[in-house]
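First up is the structure itself, then whatever we jot down about it.
One chain of protein is taken out of this complex; the other chains stay put.
Take a look at subunit A:
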Amino acid sequence: MIYVVIVFLWTAILLYILLGGADFGAGIIELMTAKENKAKTRKTMYKAIGPIWEANHMWLIIAVVILFVGFPKIYATISVYLHIPLVCMLLGIIARGTAFVFRNYDAVKDDMQKVYTPIFVYSSLITPFFLGIIAASAVSGQIDPLANDFLSAFIFSWLNWFSVAVGIFTVSICGFLATIFIIGQTTDEGDRAHFVGKARRAIFFVMGCGALVFLAAAVEHIPLATWIFGDTPGLIAIIAASLSLIVMFYALNKNKPILLRLLAGFQVAMILFAATYSHFPDIVLLKNGGNLSLLIHQGQAKTIATLGYALLIGSLFILPALVYLIYIFQTPKKASQIAE
């Protein structure tokens, strides 16, 4: 059963990055769009995201619940040492979720919109940035359980070049996912060309940020390259992701929105796989060399069994409903009928 739980945890994290990430990316793109195109971008995005954004963010909750029920020691350690970036991420989540709804449901469309919109776009940037920081700090051996001063226990555990670089990388991934997503959402040829251009730039930006991550790892003496390329499966995953980029450029030219989305999802899944495979089952590495392992620090057998069953039964209800929801609202023709 423990493996069922771990698969759910991994999948929930992946889906949060993919679906929640595309969602954050929408705000990031809005930030990066020239003024004259902003209104249009926003409208297309809103149509695409409105019905499902709430569900997208449930994956985060599922991941958190799995952590605190199944792996309480891991949840507690992360909560203590990464308190500050977690709070920053939470502030981003609060600001973004509420600003998104406020700006679409305020009955009077007036100057308040000027308040909601910046909050929405900047929090779309901040939230994935800190999410990346948190993930990077957990896996890179920066948490120091033996620290006895405030700075090294609660600040340097996450404020270092590597974590910051991964934060930026996460932001770039979100932007990339959103451009790919929005291409399938456009109905007009001019718009499509516009977003295809954006997607190309986003791909290069992601690669640049990826290089930055390796650079930062070198500065911090983190053996990132060995982790990722050291194991055959990790290596294969990275090669597969790179090869699929070629297919992606082809799909960008040929207007194949579904293929594009599948490829983008595949690439992110492979990156996550490569990043987590090498030290599985450890998910938190500590500075003193200790590790928190999904297998060793799991809850008691009965807890894991009930958690596994709860997740399995829950997904029987959730998945079909979710697929139907996405199906109904995501075909562009149908989506265009939503607004009025």
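Rule of thumb we're sticking to: a contact is a pair of C-beta atoms (placed from the backbone, for glycine too) under 8 Å apart; a residue touches a chain by one contact, two chains touch by 3 or more; residues count from 1.
We adopt the following convention: contacts and distances are computed from a predicted model.
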{"item": "\"Cytochrome bd-I ubiquinol oxidase subunit 1 apoprotein\", \"Alpha-D-ribose 1-methylphosphonate 5-phosphate C-P lyase\", \"Nitrite reductase [NAD(P)H]\" or \"ABC transporter ATP-binding protein\" - which is the UniProt name of the missing chain", "value": "\"Cytochrome bd-I ubiquinol oxidase subunit 1 apoprotein\""}
{"item": "Full-complex contact with the absent chain, from A:H221, A:K254 or A:K302", "value": "A:K302"}
{"item": "From A:A39, A:L90 or A:I239, residue that would touch the chain that is not displayed", "value": "A:L90"}
{"item": "Hidden partner chain, touching residue among A:L243, A:L295 or A:A321", "value": "A:A321"}
{"item": "Per the touch definition above, residue among A:V7, A:A39 or A:V64 touching the missing chain", "value": "A:V64"}
{"item": "Listed residues A:A22, A:I78 or A:I238, member touching the removed chain", "value": "A:I78"}
{"item": "For subunit A, the residues touching the chain missing from this view", "value": "50-52, 54-55, 57-58, 60-62, 64-66, 68-70, 72-73, 75-80, 83, 86-87, 90-91, 93-94, 97-98, 100-102, 105-108, 150, 153-154, 299-300, 302-303, 306-307, 310-311, 313-314, 317-318, 321-322, 325, 328-329, 334, 337-340"}
